[in-house]
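Only one protein chain is missing; all other protein chains are in place.
So, chain A:
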């Protein structure tokens, strides 16, 4: 995806539909109507959409209170089949994002790209006081290809930079947000099967201690699930670090799930060769089960000064919402839908 060198030009716009959509005011209530490209207004009562108010403003989320707090917003592509809703999400995309969506061979993949970008843009809009139009965000890539927001130079939100990361499976797309801390997120379907044998994969890509801990599990299904948990944690770390798969090969660090201090990471001996100095261990992890169907790992930078081998890191404050942008948000953390594993 090309990245834009242009500075953000439209900012602090109220989230209202732009022309050619009409805006009618009657008796103090503002009705927004979505006009399709061929000029036919959609019926006000759209099935599946509460009140038909497709352009309701995004509600303000609770603020991120510390760099240890992570907010995750996710959606389920299979449940979003309303074409006018999907068209609306597509309108939020930049031309290059639309081009990328169009390059997808399968319709499902195209839909995933649209939803993924719409989720990111609407989430960023929420966390900038709902004052920035989702359409106006611009992105750049760091030198390793990790996407970041290209903040306008004079915007106050750049002082407390928002960090984001996205992960998708066919059935769930998640966007993690943190403030002042680099973040990585990875989701995986619990029932996912690998084509290769689990221990072969682990021997090829994981560390010896991780292989040993997997080999101890005799039940093949339990072993597969443990592999997936480790996989998502390692992916989340690599994504948080932002240096790509080769910047932190999986064989250079071990993740330990069952320590008394929660999930810990440690570099392996082959990470002491030159080129891997950037592999740091001051990262916080959290692993959860979503809807009993997915594993989700989140990794954020730990900038606290009290980091020492004896101190247990404070747990990551995790809040999770299931969202249908512009329609409905449901806080699911603290319910059965989000079960913390570690």
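Note that contacts are C-beta pairs under 8 Å (C-beta built on N, C-alpha and C of every residue); 3 or more make two chains touch, one makes a residue touch a chain; residues count from 1.
Quick note on the criterion: contacts and distances are computed from a predicted model.
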item	value
Complex member absent from the view - protein name from UniProt, among "Acyl carrier protein", "Cell division cycle associated 4", "Mediator of RNA polymerase II transcription subunit 4" or "COMM domain-containing protein 3"	"Acyl carrier protein"
Touch criterion as defined above, residue of A:61, A:147 or A:244 at the omitted chain	A:244
Residue, one of A:150, A:201 or A:256, that touches the chain absent here	A:201
Interface with the unshown chain - residue positions in chain A	103-106, 108-109, 168-170, 188, 192, 194-196, 200-201, 204-205, 231, 235, 244-246, 249
